[in-house]
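One protein chain is absent from this view; the other protein chains keep their places.
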Amino acid sequence: MEDELSFSDIYGGRLALQRRYYSPSCREFCLSCPRLSLRSLTSVTCTVWLAAYGLFTLCENSMILSAAIFITLLGLLGYLHFVKIDQETLLIIDSLGIQLTSSYASGKESTTFIEMGKVKDVIINEAIYMQKVIYYLCILLNDPADPHGISQVVPVFQDCLTAVTLPWRASLWCSSCLLLDGDHGICTD
Amino acid sequence: MVLKAFFPTCCASADSGLLIGRWVPEQSSAVVLAVVHFPFIPIQVKELLAQVQQASQVGVAVLGTWCHRRQEPEESLGHFLEGLGAIFSHEPWLQLCRERDSKFWSCKATYQQVPTSPGAHSEDQVMLIFYDQRKVLLSQLHPPAALPDHQAGDATASACGLAAVFDTVSRSKALFRSDQFDEGLVRLSHWQSEGVEASILVELAKQASGPVCLLLACLLSFISAASTCRVFKLWPLSFIWSKLSTCEQLRHRLEQLTLIFSTQKAENPSQLMRKANMLVSVLLDVALGLALLSWLHRKDRIGQLADALVPVADRVAEELQHLLQWLMGAPAGLKMNRALDQVLGRFFLYHIHLWISYIHLMSPFIERILWHVGLSACLGLTVALSILSDIIALLTFHIYCFYVYGARLYCLKICGLSSLWRLFRGKKWNVLRQRVDSCSYDLDQLFIGTLLFTVLVFLLPTTALYYLVFTLLRLLVVTVQGLIHLLVDLINSLPLYALGLRLCRPYRLAAGVKFRVLEHEAGRPLRLLMQINPLPYNRVVHTYRLPSCGCHPKHSWGSLCRKLFFGELIYPWRQRGDKQD
């Protein structure tokens, strides 16, 4: 079972949300960010190279040009490997846990699995970003030392900060899924 | 709650039989550890389980049946398997079945007892989770779960969630000891059933490590006893020891070696890891030191170095002389007081002259000294680097002296000026109230104070310039020494073994697990693959970083600038000395 919705993020880019239901106890939300556009890549590269060429005409040292090439390549690699996120996945397995995966453009995946016993609550948080209020989904973790305390707040879909509607729906799904597990009362606010 | 069956991937191709494992009722999950093949005698299986339970303190039981249909479906086997539930009663009774030519398995969990509420589920939803038994057995979870209490037996299952699975697998080593070539009465299938994994080299090393450790520990205790001898604690010597970074490094190295070769067994994995990290870092250090030694002794490089050293020191002194002569003129059109300028310049020139004669007095012995110092590289690169740092400190002693003179003079001037400025305004510093109060001075006090104030104000630029120049030189030397110390600290504290483990066996250091949803067909149980999520490199470094000898500068940039402005002395080694005190 699979369906797809599309939203816009806070910068106005398009985001696609895929929902997959593997079984009543396991479902997956997959948020795809826009791909790296050729235009921005070209413009950045051209800017760096033009600046390097300007310096080269001033100093007449060919080291500058090779340095510019290296900087561009390394910058691109670093951007793809550490910054640019293609897809973020939220996998909810009933009575087992929640798994957050972000896959980078270079193919690197970083995964965090949160056991259900550690989840205290799932909330929608609001924050002020520039001139507007944005809402995002957060998972609160239990503090093992203090039964009422919160040890950590883990934002979900952190890297594609999304618009209002998306977290709302995701939260509904998340909570309905979690509610199957009677031990953990989950409320949204 | 959904029933979760953790199934080892190595058993997927095993013959039909019984599932052996542990049932964790809190999470309604069944951890399958092995499969017992037909034929078997139920009493013997029960005996084996009792043995394992005694050895590992884990409640191992028969969880259900495993049916692998290779040929045509055998009706009789199915009935037989159902019948087994009567012999090994377990609640719930799992029935796993793998069809021929099919990726999808069927799984049933039946409750034989009458459910408490009639009409409720007698057959529950089941989720199959595959795991790699070897990786789960060998991996170490981070952060470590609450220390498993070995006496409490089954009660330890309170370790939350997946830690319980890891704990169960790692503690049932007794079950994995027999392989299929054993003449045992019960045939099992698990990750070692194709043959027990072991290495002759590792076993030999384990055997040899005991006596070697004992021998080396004795030797080290002799050395440390000698180093704590009373003679070394007399006043001038102890002062020198505390200031030389070589001694610091040697002491640190001795502590490390004592810890490595201590005859006590490591109690927990983190301690073991620490020992291994230290051993690797010492070995790498010594290897680098030996490489340096061989490089130095090839082609008489020490002689060249010694020949180069004296001219370099001469050159430095010459440059300093030029600098002083420049300062004694009117540098950059500054309004310097000529008389004071001349006095200071001559004083420093005489100092440099003394220094040069000292170096020339030393020059015949330098090669021999360097040769002996070079030998110390076999103790490790860090020792050699520390000695280098000390040599730099000794060779730039004149710069240090200049800095101290300049700073003292400047500090005197600044303090005098600040208090005389208060006198000039008719105020004074009230020590009891920590504030500036007004005060009426006598006429002669006022006169002398103002006279001194005027003199100090006009002499300040000269002193400040000398102070500035020598402070910059001093900071240069301190920066070089700081870089060397940073390198030494890096070698000392980097957990190389843990990093190597992370690089070659990523599953050994686990940050947790991750799940992958396998191909799914409606009406069949959901299948997940559990993989080990390796610990990120930065967390490896953070968790296993070895304690270094710790001479990080403690003051911030702001306080450093403040100290520089007020002319207080800056020692790179002061913090370390304080720490020991």
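Order as written gives the chain letters A and B; numbering starts at 1 within each chain.
The working rule: a contact is a pair of C-beta atoms (placed from the backbone, for glycine too) under 8 Å apart; a residue touches a chain by one contact, two chains touch by 3 or more.
In this text, contacts and distances are computed from a predicted model.
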Hidden chain of the complex, named as in its UniProt record, picked from "Vacuolar fusion protein CCZ1 homolog", "Phosphatidylinositol N-acetylglucosaminyltransferase subunit C", "Exoribonuclease phosphorolytic domain-containing protein" or "DNA-directed RNA polymerase subunit": "Phosphatidylinositol N-acetylglucosaminyltransferase subunit C"
Omitted chain - touching chains that are shown: B
Absent-chain contact - pick from B:267, B:444 or B:519: B:444
Contact with the hidden chain (one of B:239, B:365, B:458 or B:565): B:458
Of B:42, B:269 or B:426, the one touching the omitted chain in the full complex: B:426
Sites on chain B contacted by the missing partner chain, in the whole complex: 330, 335-339, 423-426, 440-444, 446-451, 453-455, 458-459
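Quick note on the criterion: only the chains that are shown with their structure count from here on.
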Touching residues (chain side chain B, partner chain A) in the complex: 1-2, 4, 27-28, 125, 127, 160-162, 512-515, 517, 520, 526, 528, 533
In the complex with chain B, residue positions of chain A that touch it: 22-26, 28, 91, 93-97, 99, 101, 111-113, 115-118, 181-182
